[in-house]
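Shown here: the complex without one of its protein chains, the others still in place.
== chain A ==
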């Protein structure tokens, strides 16, 4: 990352406690303008609390931050004029229609009646919600609701957008759409601060990532650096005939790396960070006459990132989320 780029978010020592719980225990952030910056961590790591402080929803107990050059404590109103919130922390009104939601926000942001309606229709069409515009939001599907949520943040194009867990609970197709929208936003010059518990999501979108755990930053870097520091992903193969597993293990051990036998008698994995090496391993298996039902190059999971960075696993609740099909 180039330090010379202007910073959209610059935080030092941000801290916040709720009762005796230290939700955020001194976080420093430097988010370059015009990028997607990922904040990666399990549930309860302090991601949402950090965003709530930066978006001026709650005051920090200690530390300071400047958002787009404005101090969040002394110049909160200026910050609010330049940012938008989307995701699990800011939402839309379920008891109104999609269109009413967008017109309401347009009016609150200062558009006249006609301008607010025009903007609402433009966004509804762009986000593929035009047909459901007159339906109450509580009847929307998850993907549609999330798109409306994002559209609501764009009624006036923000300079900085907080995206909090934008794809949690979405099917793969809806998730890909949210990613497309995020990329389009950055291409138009908006900075995005993305909170996620999916390493894959941060890897797909973010230019830089901080990993936080228990309210503190435990690692920082590009997705590539982070994955390299974690060590490897793995090449996972599933055999047509389980009795060839010993043979397959010998081949992979030689061509790729340390082999782990899976509980499934037809599967095994080899530690592997380099896709080229993985391809070689698959080719060697074919040459040795081992029939494959399936193979995949798996990324290290958030759990593995955590295990290697902290020595402890991400907490149980995030592990169950991690196991959702991606």
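By our rule, contacts are C-beta pairs under 8 Å (C-beta built on N, C-alpha and C of every residue); 3 or more make two chains touch, one makes a residue touch a chain; residues count from 1.
Operating definition for what follows: contacts and distances are computed from a predicted model.
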Undisplayed chain, where the name is taken from the UniProt record, one of "Alpha/beta hydrolase", "Putative mRNA 3-end processing factor", "Two-component system, chemotaxis family, response regulator CheY" or "Transport permease protein": "Transport permease protein"
Residue touching the undisplayed chain, where the options are A:33, A:73 or A:130: A:130
Touching residue (missing chain; options A:93, A:274 or A:298): A:93
Given A:154, A:170 or A:285, the one touching the chain that is not displayed: A:154
Hidden partner interface residues of chain A, rising order: 52, 55-58, 77-78, 80-81, 83-85, 88-97, 100, 104-105, 107-112, 115, 122-123, 125-128, 130-131, 136, 144, 147, 152, 154, 156-157, 177, 180-181, 184-185, 187-190
